[in-house]
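As you look at this complex, bear in mind that one protein chain is not there, while each of the others sits in place.
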Amino acid sequence: MVKALSDTYLTFKTIFTGMGITFRHLFTKSVTVQYPVQRDVLPERVRLKLHVNIDDCIGCRLCERACPVECIDIGTIKSTDDVDLGETSTGHKKKLWVDKFDIDMAKCCYCELCVHPCPTDCITMVEEYEYSVYDRNDLIFPFSDMTPEQIEEANRKLEEEAEAKSRKKEEAMLAKKKKAEAQAAGGEADGDKPKDAASGGSTEAGGSAETGGEEAGGEGAGTEKSGTGKSDAEASGDGDADAEKAARRAEREARRAARRAEREAKKKSE
Amino acid sequence: MQQFLESFLPAGPVVVFVFSIIPLMIILIYALFAIWLERKVAGHIQDRLGPMQTGGWHGWAQTLADLLKMIQKEDIVPAKADRFLFKMAPFIAFAASYAAFVAIPFSSGYIGSMIDIGVFYIVAITSLLSVSIIMAGWASNNKWSLLGAMRTAAQTVSYEVPTVVTILSVIIVTGTLNLMEVTEMQTGNAFLGFLPSWLIFHSPFMVIAFVLFFIASLAEAHRVPFDLPESESELVGGYQTEYSGMRWGLFMLTEYADMLLLSLVGATLFFGGWNSPFGSFMDGPVWGAFWMLFKGMVLVFVMMWLRWTLPRLRVDQLMNLCWKYLIPLSFVNLVLIALWEMIF
Partner (left out) sequence: MTNVKENRPGPEVTLSPPVDAGNGLKTQEMVISMGPQHPSTHGVLRMELTLNGEIVTRAIPHIGYLHRCFEKHSEAMNDYAKVIPYVDRMDYVAAMNNELGYAIAMERLMDIRVNDRVEYIRVIMSELQRIASHLLAVGTFGLDIGAFTPFLYCFIEREKILDIFEKASGARLLYNYIWIGGLMNDVPADFKTDTAAFVKSFRPKIKELNDLLSHNKIFIDRTANVGVLPEKVAINYGVSGPSLRGSGVEWDLRKDDPYSIYDRFEFDVIVGQGEMGTVGDCWDRYIVRVWEMEESLKIIEQALDQMPDEGDVQEAVPKKIRPPAGEIYCRTETPRGELGYYIISDKSTTPFRVKARAPSFVNLSVLPAISIGAMVADMVAIIGSIDIVLGEVDR
């Protein structure tokens, strides 16, 4: 009986306490933000949408590598010697055409891992959050400003240049061979000369293939990162890859040929 | 009222139709308002705003918009459901609570029917509600609905006892079951010269009777903390689980109509019905209707306030509360009121 009474008392007491609290809240100011009309001031670091300032992009693919969900898709074309792509606002030299820079915001997990490695700070999170669409494909945002014609031209030029270079190299090689043969024939044991020539040729051929990567990482981060950048450029998969491979192959062959010539020359001299 | 209508309306049947349609109008308009109010009360209690857009001023047209939406929705009947019972249940539910309004004196000039057994009739006809809920729960062929229906059966049957006993204790004082007469008895300022002669001020036990009645009516109307038949977080939606569109809307309407009905009965029995709290000031048939609805709405507001404050009881605790507390208390109270009535 006593318990029943105390329970009843407790029930009413706690119910009235609760009702007092809710009644107080009935007249406190509400916390609602009436969204389309009122908007919260968003903090500076807010992560809402990825944006790429394509003018500053050097096509280093660090962001693509950093993405855990593979929502960034980048394609680059090596620029030819006759084109100057200029510099980014951070002073990096641009060596690659970026013919494709698609970000699929439907896949994006907003982790911001891509933003941090960027050497030129061209990929950023921006304060834009009303971009719902009806078709999921509309969430793929292309950032490259190259037209198909420009891409085609860049590819063509690259091919032409690669062709021209390999032709040049062959000629150089032929010349070297001839020279070496001539030297060997001449009986002079001057091994340094052909070596010089060969390495000179190799830098010419392979240099431009690597510089893109070097530019990408070299200035932006420490040694480790530069290594990544370099390997990136070397391992890049798309349009310019074949050209690069071809260039490297040509370089390797040239070096091998030079060494062979050297060995033969030595043998002969002995 | 009837004479007033007959004075300008042509034929008898039309008069009867108009006469009987008035409570429906009141229920519908009230439901529109009450659902909006519930949202606003919930919103402000929870430091929100509630609906703000629809219709402009504080989202007043939100319920209308919802109504339109519900009418447009597909009428889904589960494949394995008992189609006839499933479709009938909401209508019976609403009919039950609508029919009860007939005995409510809305003002000194309007009561649906001057029946002498008014309160008894209301108690009887609202029991139909539990039948319809059991119908809905059973016909849905859903285990959750069935559980909800079973709970309702137990709850309604149990809580009718304290409701009836508290009403009975009021009847001891009034000596009549006719609600119009009950209200007329409460006219004037009898107590202490300034308090209106409402029954709640009649004796201290009347306050207890009112509290018991209010608790029991919360359970009858299935409101928190006794909303077990629906109990959204346990039974998904109880007997409403399989309902959608306008059929669900009818259940919703019934719930609100029930709230109003029980509040109006409470107001009539304890708070002087259509009597003005200021004696003859602001009195008359039109003011009477205002006061009646106002008192009803205050009680409805308290129900809403409770809903947004309290958690829900468990089914066995609900039964405990009813059989171990409310029913003994109400019987004791009945005896005490009878004694008081004998002595004074």
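So that you can tell them apart, the chains are marked A and B in the order they are listed, and the count of residues begins at 1 in each.
Methods note: a contact is a pair of C-beta atoms (placed from the backbone, for glycine too) under 8 Å apart; a residue touches a chain by one contact, two chains touch by 3 or more.
What you see is a predicted model; the values in this text were computed from it and never measured.
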item	value
Option from A:Arg39, A:His116, A:Arg136 or A:Arg156 whose C-beta touches the chain left out	A:His116
Touching the absent chain when the full complex is considered, from B:Leu147, B:Ile200, B:Ala257 or B:Ile327	B:Leu147
Chain not shown, touching residues in subunit B	42, 45-48, 143-144, 147, 224-225, 227-228, 231-236, 308-317
Where the missing chain touches subunit A, by residue	7, 10-11, 14-15, 17-18, 21-22, 25, 31, 42-47, 65-69, 109-113, 116, 125, 221-225, 227-228
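Throughout what follows, only the chains that are shown with their structure count from here on.
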item	value
Contacting residues of subunit A [partner subunit B, same complex]	4, 8, 15, 18-19, 21-23, 25-32, 34
Residues of subunit B defined as touching subunit A within the complex	41, 43-49, 52, 305-306, 308-310, 324-325
